[in-house]
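Before anything else, here's the structure in question.
The excerpt is restricted to a subset of chains, each kept in its original location.
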Amino acid sequence: MIKTGIIGGSGYTAGELLRLLQNHPKTTVDFVYSTTNAGKPVAKVHQDLLGDTDLLFTDTINPEVNLVFLCLGHGQSKAFLEKHHFASHTRIIDLGNDFRLHPDAGSFVYGLPELNRKKIKMTQFVANPGCFATAIQLALVPLAQHQELQNSIHINATTGSTGAGVQPSGTTHHSWRTNNMSHYKAFEHQHLDEIQQSLDKLQPGFNQELLFIPNRGDFSRGIFATLYTQTEKSLDAIVALYKTFYQNDPFVVVTTDTIHLKQVVQTNKCIISLEKKGKYLLITSIIDNLIKGASGQAIQNMNLMFGLDEKTGLQLKSGSF
Amino acid sequence: MIKTGIIGGSGYTAGELLRLLQNHPKTTVDFVYSTTNAGKPVAKVHQDLLGDTDLLFTDTINPEVNLVFLCLGHGQSKAFLEKHHFASHTRIIDLGNDFRLHPDAGSFVYGLPELNRKKIKMTQFVANPGCFATAIQLALVPLAQHQELQNSIHINATTGSTGAGVQPSGTTHHSWRTNNMSHYKAFEHQHLDEIQQSLDKLQPGFNQELLFIPNRGDFSRGIFATLYTQTEKSLDAIVALYKTFYQNDPFVVVTTDTIHLKQVVQTNKCIISLEKKGKYLLITSIIDNLIKGASGQAIQNMNLMFGLDEKTGLQLKSGSF
């Protein structure tokens, strides 16, 4: 059994990891570190785990675990690792953004399995991608691999309120958020950097505009992204290209059907729908922001790092309704 | 024109008062007092008022206004009035709970117009009822007036997230609240005291159990209350009794149709539906918690205190969808 520890145990991604890990046949959760909740039962915070676990939060780490998940706020992972030391064999998956971008990444591999599966299998350290970054990259990397990103890329994506984290605020107050919609950080979202970095790796010299408007949606889970760009390739050719690219990726589904967000909510799937409208290729990409966009992808990376079947513990019933 | 001031201007009830007052033909808002937002445009906090008002929050009161609305947290009105003094002619409507219950009420009249219209017309000080208390009392007072509350009363009511106030918290976080339901303060909600007091006044010696379960609903506005009690009276007799009781009340509608919450949301109406099931009378009572349950009722009280038509400024389009 893989012994795991979770750092930053009271947030949404930690809760989702706990839910996934408790049904994962090859892992145990050794400790859940939370300075604010130390001593408290985990099920008092992640209340749906009532009856499923007797774990208590702790403020002591076990440095000998096989794997540590870092679920700290963005920018706090590096500081945490400077203060706390793990065994030389301990693997680390960081769900924050500290190690996603070079040169800060150091020895961390960018954990998008569909892009870096081989490297993830060999590495000790993984930087788990951002949620928007996951949905957007999966929509674009097959084109980049074929040097087909030759025009501006227009992206509009809407995320659920869990994307904003567990800390309550004005824009996550239910009275404000329900029945509402807004955008934020238009053209300037921090995930653009990791997207850019991946595209550049596949299509060296990539310098097209990525025009991205992120929206706050009126739902708690999921990312619904539409992207379009000009291309001369036919729809058939593009579909073939995507299907080939993703032929060995168990969580990515390529389709020409129209799709809707709830097809993937509560799963680790990404569904990509392709349409051609005149010279424009329209790509719709949907994921669950907490699963494929965070904790599920972390488990997927763990599976790869430990030589397990990539799907272990991730065959999840969709939420559907 | 009635010159009004609002104390505690950044909360939900203050916002709703501002929305209602700006379309009220007989009032002006002289000042909106908020220590935390002093100097800031009101439309920066109540953002739907953008383009409608240039008012700034202030930390200075004008003691000469004709009417002051107190929109402070519960328990803070008394302290505020001890520190700040208004002119001897200034009328006061307190939306908090400081003056609802005797003997604390002092010279404040309990502001449920359907019960105390005459006294409200004559008084200088009104204690505006609580939101649950409004929905529940309007469902019961016709029976109390006829001494017909002779058995236990079973009450279940669900409120929207605005009922919890603007301050964000765990149970108003959108990710938690959406698609969720829970109850709180079962059998012990503080509004039971004001309900008890009113029923006792109409039906002296009233001592039946009021068994009340308040729920947190997955919507932002409205209270949906069901009540039942045993009675030997026929449905026809009861309907007649309610229709007579409310014959001069422009905001209360009595029906035997089945009803649903959104019939009253965004209005000052209370719809009461009556059914008889065997020996049980089932009463459904619906209001908008921020309007008839708070700010709308405050305007209604203001209209009465100043000799205006009770409906002035309160003929509101329902939200419906």
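Each chain gets a letter, A and B, in the order it is written, and its residues are counted from 1.
We adopt the following convention: contacts are C-beta pairs under 8 Å (C-beta built on N, C-alpha and C of every residue); 3 or more make two chains touch, one makes a residue touch a chain.
Keep in mind the model is a prediction, meaning the values are calculated, not measured.
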item	value
Copy count for the complete homomeric assembly [2 present here]	4
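Everything that follows uses one rule, which is that only the chains that are shown with their structure count from here on.
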item	value
Superposing rotation of chain A relative to chain B, computed on C-alpha atoms, to nearest 5°	180
Length of the line joining the C-alpha centres of chain A and chain B, rounded to whole Å	45
Chain B contact footprint on chain A (complex, rising order)	12, 160-162, 166, 168-170, 172-179, 219-220
